[in-house]
Structures are given as structure tokens and as C-alpha cells.
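Let me begin by handing over the structure; questions about it come next.
Note that one protein chain of the assembly has been removed; the remaining protein chains are unaltered in position.
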Amino acid sequence: MVNPIYIIAVLLGIGFILPLTEKKLSKLGPWVFYAGMIFTALVSYQWFRFFIVSGGETYHIFTAGVKPPLSINLQIGLFESVLLFVTNLTGLAGAVYMTKQISETGVRAMVLLLLLLLGLNGLILTRDIFNLFVFMEITAISTYSLIGMDVKSRSLSAGFKYMTAGGLASAFLLLGIIIVYSLTGTLNLDGMIRSAEGIKNVKLLSIGSMMILFSFIIEAKQFPANGWALDVYEGTKPGVAGLISGIGTTAVFFGFYKIMPLFTNETLKIVMWAGLITFFFSNLMGMKQENVKRMLGYSSVAQTGLVISVSAWSFMLGNDKLIFPMIVLPLLFNHFFTKTGLFWIAGLVKKDTTGLWGSITENKILHGIFIILILALSGFPPFPGFWGKWNLVLAMSLDSNFFYIWVLLAGSLFEAAYLLKWAGITLKKDKSKDILEYNSYKMLALQIVVLIFFAVTVYYFMTGNFDHTNGGLHFYLPFALGTGLLLLPFIPEKLKGMISMSVIAVYAFYFLPDQNGIGRFFNAMFLSGGFFLTFATLNRKDRSRSFYPLLMLMLGSLIALVNSDNILHFFFSWEIMTLSSYFLIHRGKGSAEESFRYVMFSLAGAFLMLLGFAYSFPNLNGQMSFGIFAVPGQFTSLSFILISIGFLVKSAALGLHLWIAGSYAKAEDDTSAFLSALLSKAGIFGFVMLLLAMGAPSAGKFDLAYILSWIGALTALIGTMMAIYEEDAKRLLAYSSMGQVGYIILGLAIMSGLGWTAALFQMVNHFLIKGILFLAIAGVIYRTGTSEMYKMGGLIKKMPWSFTAVMFGIIAISGVPPLTGFGAKWLMYEALIEKGWYLQTGMAFFASTVAFLYCFRLIHAIFLGQPKTEFRNVKEAPAWFLIPQYVFIMAIFFFSIFPRVLIDRISAAVEPFFGKSLTWDGNTVISSLGYWNATAVMTIVGVVFVVLAIGLFIKLPKVQKVKQFNIVFAAERPETPELTHFAYEFFRPYRRAMGWMVRPYATRFWRSVTESAYTVSDALRKIYTGNGQTYIFHILLVLVILFYISTGVK
Amino acid sequence: MEEMIERIKLKFNAKDINRQKATLVFFSVEKKDLEACVLYMKEFEGYSNLTMISATDWIETGTFGLTYHLHNYKNRTDVGIKTYIDRKNPSMVSINTLWAGARVFERELKEMFGIDFPGCPRVDDPFALEGWDNLPPMRKDFDTVKYSEETYFPRPGRSTKDNVTQMEEKLYAVEAEVKKGIAKTVRKNK
Amino acid sequence: MTMIGEENKNEKKNFDTELFCDAVPKEVPRINGIIQKFYDWAQANSLWILAFGTGCGSIEMRPLYTARYDISRFGMAPRPTPRQSNLFIISGYASVKTLKRIVRSYEQMQNPKFVMGLGSCTVNGGMYWDSYNTINRLDHYIPVDTYVAGCMPRPEALIAGFEDLKKRIKEGRAEGANEYAKNFEWYKANQKKVIKDWDMPDYNW
Amino acid sequence: MENFWTTLLYAFISMFIIFNYGMVLGGVVYKIIARVHGRFGPPVWQPYINLVKVMGVRTAISHGIMFWLGPVFRFTGGIGLFLFMPVLFGVPWMQNFSFSGDLLLVIYFIFFGQLGMALGAAESGHPYSPMGIMRGLSQVTASEVPFALAVIALAAQHGTLSITEIVAAQQGGIANWNIVTNPVATLAGMMAFLGMMMHAPFNLHIAPQEIPIGPPTEYQSNFLSYMQANRAFFASAKLILFMNLFFGGATNIPVLVGKTFSLYMITVFIGVVNPRFTLENSIRWFIRIPTVTGIIAVLIYTF
Partner (left out) sequence: MNIIFLIGFALMITGFWGMLTQKNMIKIILGLAIVETGVQLIMVAFGFIEGRTAPILDSAVPVKKAVEMIVDPVPQALVLTAIVIGVAVNALALTFIIKMYQKKKSLNITEYRDLKW
């Protein structure tokens, strides 16, 4: 084992030797420099390996051969070694990144880098407070110089602002050190902490620690004393900014962390809230930011704030040993690698404005890294940030600190907003070309960092708090499939699709029979739907490598969601599902805005769900199983409401439906089928789980299930109402989907056996129908190239198969006997009337009749009426689309004739929870109110229909087939098909009569919410005027505030 | 009214002043002055309404007579501005920019008389006749009887039974004789 | 030198076979026997008039539906679409422009279809006999079953005409549709002689 | 279903009866309307003549397969609606196939014919057809609301959705009829009935003056004959439905005729003296008074 003191020695030594021997060894200089870097990295790796693999004891190094307080001592333990290793490796990568700069500026840059690294190593290692100060100053001076090294006005002024701030910080650190020293009589941290407890002059001690705290708050760039830091991030070269943001912040944080035990709980509380406030406000201000580096700066500041806040809280709890690796380290690593990586990527791109990053896609690897880092930074699984936040939220809930969670999640949402917006821009190709400044050294450095990050991610994923009580394989397999496909970019796309299909088939074959209960329905639905809808995607011509992996991830996450055993599984799958569906939607043309809206709504919903989990989590003393919902707790109804909102967002319930039309419409045509047929059921599954686990609690006087029923009924009605006014076929179907899912929610809210049977029946029905309709429309759009319905018309002659499919689809969806839709309606009304919810029944009935309007419009405007001249030569939709449609139609017919097959199974699944609600007499299903014999209905209708059709067929053997303009047109001839086809604004009179129902209240509300958020963001960031003196004022203001708080607390 | 006529005389050299009623006057101007005159009447004399444009085929003099009927809403008076254009190559300046309604009249005149109004939108489109390929039917040299007999399969044995003739010959023969006698006497006395 | 536009105009077909069916009508023979009699009786007692006022005479048709004359007694009723009507009353003078619409509407009616010429104008042009754009003899353009002369005929005359028509129908003599199909080319030639801008197929199904 | 052939035979008998009843009813209505106008009116058997005439038309045109199937859908809807309903209470041979489903089936089956007809008519490519369908469908959505609420109120009142049981509960004199026991629901139901029968003032969908006759503009010959025959079934079936729901059903044919005839007369008289509503007016009307009545009917049973 190499003593870590040699790290310092070697770095310092090389730092001194290099300038001295600049002339003689000019060739050798860089080699020595890199050798030194590699040496430090190796040494720290050795220690890292020692602690991780061998689990060694914490090791103290005493300088000058004496123990403290007489000497300075260093300490290297597990955490130190980890941080040391990461820091040195990243430092090395940074050196690689700046190779060009180094070769230009020669020895100066090397020295500065070495000194910076030296300072950071020292900060991590030292246990002496004054030594800490010295290392901090070394770090600071080398940083100043690095900032100023590229001699530009911007960086110089930023550096100057930094210096004034740093100078003040160091002054107060000294003051604090001397006060604490005067009280404790030692400079050794451990000694100080030990003796701090017995000190009588508490006030002076608190002032002293306040001074130290203050200087660290400045150094760690806490709000609002951080204007200079943002300027530094913006003004510096990205290489340096990455180092400052990554390793610089980490080391300063660790220094802060070491001092934290010195503080009293009151002081820690201040730190905790100050950090959280920093997190919240920095992210809020970041939303309005368009400069890449400054935006990363805001994010960096925010993340540091969070890490500091959590550390302070861990010391307050006295649980720091556990919390540090579980929460602080993942958060820190997440921040460290992503920020370093992103800053370095920014160094590879010439443009500074986020809006101009469109053509970063030119370099696939770089773009991939970029997206991964953005996702990690936004806190998506499986990256460390997710684990950190997850653990943090749950731990906070155990501490009953719910307000903290609210603020934390709000801040996270803001952060995700600006990061995902940025990522969204890069996912769209734009005209700006040649924005990359490719440099292989920079790429190499980036790849090193990302590789370490992957390793960290894998580590946290493996040690993540999964509780695999049963069927871990069920859970992992889907993700493995998606990721596997992602890692196989060289396979042809068709093959990928086939692999996906076969894997789904195999999965269904092996796992489906083992399952039981309600989950089996969902799984069967997701698997069969996934299989057949994937079949339709094989038609694709455009080759994008990410489609099938994303699709498989989405399907996989749906399946995993159903198979999840605990809230972590559930949330993990949920996030992956949101993410993969976001990217899938984003692939469509012109979908940037819509997919962004989708992901923001989804994320907000997911965060509320997480909050709901947090409110219930303490119920079983920290167990993560779904059992927590069954135990009555203090916050049961609140938890129910919050989780419900999460599910309602996914189900596009009224008020939360803004995303649905746009994202369904703008997604690629075959993807929309997945979204509507499968993805919309995720929220339903959530409700199923929630209602099973929790029942339907009541909040005060209100029965929540009753409220839910109204939400469902209103969603059904308004969704349907909105559908009828749409000109775009896919938007129409999207709103239709919203309305149908509203029915399902209504059915679930009934909380009776019949209601659940109805809901699940309706769900299966909706899945089949929307599969048919979206695929049929996809086929039509594929051939005609438009989704505006009024532009089509008369396609029945060209696409009879698609027409037939749509016809069966609309008959089924509108609930007309004899197809399955009626079964769903029948069960639904029986259940509702049985429950006594008459008004909801009326509303549901109204919605179902209104559904006729859009059904007719869909089929009329596209397939009937006047064919357009431009579509004279369109062909039938490809068989890839038709085959799945007809499979679904056969399923519909089967369930229409023998609904018992389905209803029996649903009843069996529901019975354990609600008891028996339906009886059978032959093929007649009998409820408490009525009866229905689907087989008889089908037979009678079929026989009558066939007899009459034959009758007409016999009677009219010599019918003249005529063409489209052979119509009675008031004795005129139609001029053009366009003007003869009545399809545009089809239901205008209806809108005049009933339009008041669909005024965009929700749109206005959410628009004002987002606008005010952006306005606040813009107003807040104006405090950073760019004037160095303002920043000094901020710093002193923080000092005064801190002083008042710390003395006022007493 | 009289002042207006004086002004017109002065400005446009109006001739053939024909005061039909206190509120209706006709006069004629040169073809080149017509647009200016109409504009003047519209803008300065308050004749804001174009009632119609009529045409007469003066086959004897080889001209088409165009009459622009204008109405003044303020003092409820009408004027008819006449102008004569050459029948050989009938062309007239379009006033559709002054009154959009003039387009209809000009289109009709184009179809019925063959008078061209260059610049008038859709002036060449058929107005009332579809696919007419003969001489413009309202011209005096167009023989409508001949055309009808050639084209429309006249039913043989057609006879005209004019009501007046019928009454005079069959129903009230005596009275008719008396009437004729009176008329004769009156003519003689004259 | 011809302009490009004119060239195209000459080449342009006056109708698009993709948009219009260009089949010609066929004669549908009567089925001899009691069934045909039955059908004839039904036709005669259920005359649905195409509600299409082609000329000034249509104003004389309004009183028919009123309480004073009430043709619903005979099972007659106005019908707004030629597809479902079987009696076409040409109510007065027919200009060339109207004739085109008359032909179109007539052809859109289904086979047992009857035409009644109302007023002198349909017989021989009436007072418009020398007009440059009013046809003289309707029966040169579509087969006419009954003429009701007069200028204008009173509703009583119309009812008498209906009685006459019903008699013809019951006797099986009102076969205008078949006649039209039989002499299709003659009728078309006559029609095309006067209708200069023929922009439709020969038979408007 | 004990004896399939008997059931089938009975169904045919009842279909025959109801077809003739529907035809004559139509003729009588024409007569009555004419009498109100002060006219003599067509003979009562005029619908038969019309039907024969339409069937005797020698040529026909078709716009396509869906155009062809539209009337078939329509007629199936009419016959099916009738077949799914018990006609006479307690008379075994007039129960049709009412074992197939309850009131909900009947209500929803009304749409079967309408939807199929809409598809067929729309294929003709005539702009008036979809216009008429749009008007008809829009109005149906509005008029179904009070009807649904009335039905819900009945279901709540009787605790069943079976028509037979609802009728059974109303037996034993006029005091047991739903019009007496549940007047609010009956009021809402009857107001919806006006819209469902599609007589004036709610016949905008065929408005001859603007959109000739709406959906069936292009239909002729035997297509039309199906639609005419269907009218007999469809109208009588709807009348029977309302009679069963609100007016105690019928136990023998004279009662059936009396009740349905009187019911029909309500719409006829209202239609004869009222002008036509515009679509907006009619929808607004249904959404206001009848719907509020229906909500009151339902609220009575909620609390």
C-alpha cells in the first residue's frame, strides 16, 4: 500500500519540478505530468480496492510522526478512498480532455491542474481544519488561475467575481477556525468534535461554527450567494467548468461534510433547509435558461445544495453512516459524473444556446452519452440519482418530513423540465449543421467518465434496494430485453422486431400460465397486444435503431409493472415506462412540444405518486411491500389521493388530459396503437392495485371512490365530447381513448364485483378496439400521407379491408349489440344502477351516445363519401397492419358470441375481493337487475341480417353500379370531390349547442400555471445581475441572515 | 338638379339633355369622358348607386348606345348617362372598380350584345346562356325566329290566338266596328 | 398560333369516367301477366312528383297540395329526390339551360317514370315559340306521357291530366323510360343539338 | 327456448301482425294529418301501395357494397328491436326472443339500424346524406339523455331492468302504471319519446326544404322498400317499448292497439301543430327541460 501522503507529495513535487525544468525537459514535461496523474489514480485505486474488496479498516496517516493535535493527520477510509479514486481518475480524464489546451499553454496548465488535484486530494484526506483551509485555498487559487487562463473578458470577470467571493469565504473561514480553536484548543477535526460538546461558551461556539458554515455555504455556492458561481460556469471553458462542477464541488462538499459533526442540530437544520432552498430555487431559475453552460451551472448548484442538505439532515438524525452511502453518495456521483460529462460535451459543441443543439445527433455516440447523462441527471432509473432520491424520499417519510419531500420533488420536476426540454431539442434533427468540434482527446476523456459512471450505475442497480421475494426474473427480463436490443445496434431492424415478437411469445408461454388473478389479465393483454402490434411495426421502412429497443422497454416495463412486488418495483417500472414512451412519442414528426407535455405531466404524476407512497411508507416500519397501503395510517386518504392523481394523469382523466391528444396524434402511427391500446392501461392497473390494497378510503365527509366515479364519468363524457370536434383522425381516437378509459375508471370506482367485471371487460374491449382502430388509421395514413379526415373520403373502394376493420371497431366501441362493446356497457350500467349511482349512469349513457357521433365521423370522413382525385391510386393498407387488425376482430367476435369465456375469467379474478356478482343460465348472464344472452343476440341478429341481405340480393340482380358523381345534386353536377364531401367541421351545429362543455378550461389553467412558473423563474434569476458588487452584497446578506437565524434560534 | 346639369355641361360637355321628370334626367357624353363623368357623379354629386347599365343596338347608325343609370339616395334623383360606341368593334371601359355590381351588368352585356369590357373579371364567362356559339342574341341582326325554327323543332300547325284579335273578331264584333269608326273620324278631323 | 390553354381545352374530356358511370340505359321489358298489372296499379296509385319547378307553371302546382284540390287523395305526394319519384312534371317553358337540368333529373329517376308536360310552352313553345333559348317541343328531348295544355292550366286541368296519366299507366302505355332507352340516340342527338356545353356523360345514372 | 320451432313460429306470427299494424298505423297517421289540415288524405292502405310500387321499380342503382347493406342493417335493426321485446304481457306467443336481453339491450339495439343506415347512406357520396345523419345522430344523443334517465329511474323504482318484470309490476289497474307511480320519469321519458319518434318539431334530419330528405336521398327501388317496411316495425317497436315502460304494457291485442295508437297520436298532434326546430334549438331543448326532469326523476330515487 502506498501511503496517500505520497499523492500529495508527488503532485506537489511534479508541480514544482515542471516549471523549474521547463526548458531542459520540455519534451519530457507532459509525460511526467501524465505519469504523476496516473500515479495518483493508481494509488487511489489501490486504496479503493483495498476498502471495497478487502473491507479494510479506516486508516490514519500522521505527518511528522506524531499524533494530533500536535501534527496534521490524514484519514483514508472507505468513503475517502472512493472519492479519492473517482476524483483522481476524473482529474486524469480532465487532463486528457484538456490535452490541446495543455500543449498550447505548456507547463502552466499542467502545474495548475496538478495543484488543483493536489488541493482536492488534500481536501478529501485531511482531518485538520486549518489544513483544510490551506487545501481549499490551494484549490481556489489554482481554479482562479485555470479560469483566467484563457484570457478573455468573460472568463476574467467571472474569475474576479469568484475571487472576491472566495476571499470573503476564506476570511470568514479563518475567523471561524480561530474562534473554534480558541474554544476547543485544537485544530484537529476529531478533537474539535470531541471537545465541542463540553464547551460552556455555546454562543461563541455557535458563532464560530456559523462562520465556518458561512464560508462553506459560499464555497459550495448556495442560494442566493452563488451568482458568481453561475458566471464562472458560464464564462469558463467547459473543460475547467466540468472539473469545477464535478470534482471541485465534490471535494468542497466532502470538506464541508467533515466539519458538519461540529455543528449543533439547529445549525444543521439551517444547512438542511438552505440546501433544499438552493435546490428548489436553482432549478426553478434554470427553467428559463437557454445558455447551456449556465443552465448546467444552475443544475450543478442545485445538486450540490441537495447533497449538502441531505448530509446535514443525516447528521441531525445521527444516522450519517447509513445515509451517506445510501443517499448522499448516489446523489453525489450522479451529479459528479453527469455534470462533468455534460460540461465536457458542451465543450465539444460550438453552440451555447440549447435551441441550437439539434444536430448533435451527427455523432451518434456523443448523442447517446448526452441523452444518458441528461436522464441520469433528471433522476430517472436506473441511474444512481434515482436510487438516491428514492431512498431519500422514503427515509424522509420515515422521518415524517413530508414538506421536504414536496419541495424536493417540485425542484426535481423543474430540473427535469429544463433538462428534458434540452434533450428533446437534440432528438429532433434541425438545419444547423456542423456544430460539433470533434476532438478525440475530449471524446476519450468523456468516455472514461461515462464508463466509470456506467460502473457506478451498475453497482447501484445491483445493490439497489430490490426486494426479490418472488420472481425476480419476471421483473428483470423485460428490461434486459430492451437494453439488450439497445446494445445490438448492428442487427437489422426487421430482425429486431422479430426477436422482440419471439421473446414476447416465449415469455408469454413460460410465465403467463404461472400467473393468476387480475395481474394475469393485464399481462395477457400486454403480451398479446405487444405481440400483434409489434407485428404491425414490421411494416416500417425508416430505419432508426432506437425504435425496437424503446418499444421493448415500454412493453417490458408494462409487464414488469404488473409483476412488481413492491412499491420500488412499481415505481421503477413506472419511470421506465414513462421514459420509453416519451422517447417513442418524441420520434413522431413535429412532436417535440407534445411529447414534452406528455413527459412533464407524467413526471409530475409520478412524483405525486411517489409522494403518495411516501405518505404510506411509514405504515409498516419501512417495508416496501404493497401491504403498506392496507394498513390504516395517518395519511391514508392523502396518500390515496396523491397516488390516484399519478394514475389519473396516465389515464388522461379530465383536467389532466392535455397531453393525450397531441402525443397520440404526433407519435408515429403504429406507435399510437401501443399508446392507446396498451399504455393507457398502466394507469388502470395502478388503480386496480391501489383499490385492492387500500379499498376506497374517505377523506372527511367525502367517499373518495364516489369522487373517483365522478371523475371517471366526466372524463368519459368530456373526452367523448372533445373527440367529435377533431379534424385529425388520431386526435379523435386519442380523445376517444380518454373517454373509454374514463369508463374504466368509473367501473373501478364502483368497488363492486359487477363494477370491476365491467371495468375489466371494458378494458379488454378497449384494448382490442383501439388496437384495430389505430392500426387501421395507421394503414390509411401510411397510404394517403395525411391524418386530416376531411382530406380523405371514399376510401372504402380502395381499402375495403381497412374499412371493414374500422366498421367492426366502431360498432364495438359504440356499444351497439351484438358486438362486445355492448357487453361492457351492459355490465357497466347494471353495476352502476345496482350501486345506486344513477346520475353517473345517466352521464355514462350520454357519453356513450355521443360516442356515435365521432364513430360515424371517423368512418364517414375517411371511408365513405366522395373519393378524392389525388387518392385515386391508393392501395389497400399493408398486410402487416391488416393481419393484427383481423386477429383482434376475430377476438372481438369470439368474445361477442361467447362472452362467458371472458366474463367467467374476470369474475373468477374479481370474486376473491368482492364476492360473486353474476350467475349463468346457459349462455345467459344474470345480474341482480337484468340478463343478457349474447349468443342468442348474435344468432338472431346474424340470421335476420343474412336473410334480409339474401332477400335484397335476389331481388336486385341487375343493379347498375354507379360512380361517385352519379348523385342527385339538385339537378347539377358536382364540381369537385373536395367540395362535395361533407366532412370538415362536421358537427358544427352540435358545437354551437354543446360547445360550452369543451371550452379549454383545463388548457387555460395549465397554461397559466406553466406561464407563472416561467415568469417566477425569470423574475428570480434577475437577482443575478452580473455585477460583482451585487454578488458581494448577496454574500454579506446571507451572512447577516445566517447570523440572525443562528442567534435567534438560541 | 339644374345646377348639376349646368356643371355637367361645363365639365363633360353633356348633350341631349332630356329632363324626363323632375327627378330623372338623361344626357349623353363622349365615350372618353364616360368614366370620368360616372366617377364625378359618384364622388361629387352623390349618385352612389349604380342601378344598371343598359344597351341599345342602334343598327342604323352603327352604334351601341350604353346607358348608365345612377341613383342618388340623398335627394332621390336618377340620371341616365348615355354614350355611344362603335358597333363594329364594341369595347367599353369597365367600371367594375367603382361598383363591384357593374361586373354582372358588363358580363350580361358582353354575352347579349358582344360588347367587350376589358379588365372586368369573369367578363368572358357565360352569364345566362351556357355554351352560346352564335351571334349575341340581343343584336338586331340576329334573327331569333330563324334561329328558333332551325334549332328547336317547331311544331307544325301552330297558330297565334291573340286575345285582342280574338275579342275584336269573335266576341265583340259590333263594338270593334264602332271603335274603328270613331278612330277614323278622329283621324279625319285632325 | 393557338394558346396552350386553348389546346388543352379542346383535348379535355367533358366528363371524367372515373367520376361518372358511362353506361347507357337498357330497356327493361314488361313482365306480362297479373303481376305487371298489379305493379301498374300500384304505380298509378302512388305517383310521387319530383319537386322541381322548371318554369312559371310550378306556381300552379302548389294549390294541388292544398285542402281545396288535395292530390294526396290519389296517393300522390311531392318527393324531393328524383331517385324516389316517378312523375316528373315539366311545369312550363323550358329554356336550354333548364333543359339540361331536366334531362339530368329525368335520367336520375328509376325506370317506370312518367313525364307530364304542363302548359303550352312544353307543347310547342307557347308564347316563347320564337325565343332564341326556349325549346319548342319537349317530346323531342324526353319522352312525354301527357300534355296538359293551357297558359297556364288550372289545377283542375292538372288533375284531369293525372287521371289521364293514370289511365295510361294502368293500360301499360306509359313506357317512357323504355322508349327513351330504345330511342336513346335520337334523344341524345336532339339534346346535344341545343345543349352546347355538354359536360356530363350521355346518361346520368 | 323449450321448443325452438314454436318460438320461431310465434315470432313469425307476431312479426306478421306487427308489420301490418305498423303499415296501417302509418296510413292512419297520414289520414289524420290530412284531416287536421282539412284535406281528405290518402287512403289508409296507401303505405301498402307505396311499398308495392317501390318493389315494382324495374331498375336500381347502387353506390357500393355498404350502400347496399345499409337498408339491410336498418331493417335488421327494426326487426331485431321488435324481436327483443315482449309485446304482450302474459301471452306466451307474443314474447318474441325477449329472453335474449333486458331493457339495455333494447335501448342499444335501436342504434344498430341507425348506424348501419348511416354508413350505407354515407357511401352514396351525397353531401345531404351525412348532413342528415349528422343532424339525426346529434339529436338522438340529446334525446337519449332524458330517456336514459327515465329508464334509470324506472330501474331504480322496480329494482330490475327486465321489461317483462317492469310490465308485471304495472299490472292491476291504472294506479299501478308507471305514469301514476313515477310521473316524473314518465314525463322525461315522454319528452324523449318525441325526439325518438323523429316527428316534427324534431325532424330536422329529413328537412325536405334544405337537404331533400337527408340520409335516404340516394335510395330507391328495393332499398327503399326495405326502409319502408322497416318503418312499420321500427315505429311499432318503439311504441311498444314506451307502452311497456310507462303505460302498463298490454295483455291483449286491442289494448296494445289502443295504447300504442294513443301514444303515436301524441307525437302526431304535437308534430302537426309545431314548426321544425333547428338542430341547436332541439338539442338545447332536450338538454334543458327534459334532462332536468330526468335528473329530478333520478334524484328522487337517489335520496
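Chains here go by letter, A, B, C and D, matching the order in which they are written, and residues are numbered from 1 within each.
Rule of thumb we're sticking to: contacts are C-beta pairs under 8 Å (C-beta built on N, C-alpha and C of every residue); 3 or more make two chains touch, one makes a residue touch a chain.
Just so you know, these numbers come straight off a predicted model, no measurement behind them.
Across the whole complex, the hidden chain's contacts among the shown chains comprise A.
When you scan A:G15, A:G191 or A:G235 for touch with the missing chain, the hit is A:G235. The missing chain, though absent from the display, is touched by one residue of A:S71, A:S103, A:S182 or A:S502; that residue is A:S182. If you put the hidden chain back, the residue from A:I5, A:V32, A:I52 or A:V134 that touches it is A:V134. Among the residues A:S71, A:T1003, A:N1027 or A:T1047, only A:N1027 touches the chain that is left out of the figure.
Touching residues on chain A toward the chain that is not drawn are 130, 134, 137, 140-141, 144-145, 148, 151-154, 156-160, 163-164, 166-168, 170-172, 174-175, 177-179, 181-182, 187, 230-231, 234-235, 289, 294, 1021-1022, 1024-1029, 1032-1033, 1036.
Everything below uses one rule, namely that only the chains that are shown with their structure count from here on.
Taking A-C and C-D together, the chain pair joined by more C-beta contacts is C-D.
The distance from the centre of chain C to the centre of chain D, each centre being the mean of the chain's C-alpha atoms, comes to 36 Å. The distance from the centre of chain A to the centre of chain B, with each centre set as the mean of the Cα atoms, comes to 81 Å. Annotation for chain A: residues touching 2 or more other chains are 960-962, 964-966, 968. Of all residues in chain C, those that touch two or more other chains are 81, 83, 205. Across the interface of their complex, chain D is touched by residues 25, 28, 38-39, 42-43, 45-46, 51, 66-67, 70, 72-75, 77-81, 83-84, 86, 110-112, 177, 205 of chain C.
Within the complex, the chain A residues that touch chain C are 869, 872, 960-966, 968, 971-973, 977. Taken in their complex, chain A has these residues touching chain D: 794, 796-797, 800, 803, 807, 810-811, 814-817, 822, 825-826, 829-830, 833, 836, 838-839, 841-842, 845-846, 849-850, 852-853, 855-856, 859-860, 864-867, 924, 929-933, 936-937, 940-941, 944-945, 948-949, 952, 955-956, 958-962, 964-969, 980-983, 986-987, 989-990, 992-994.
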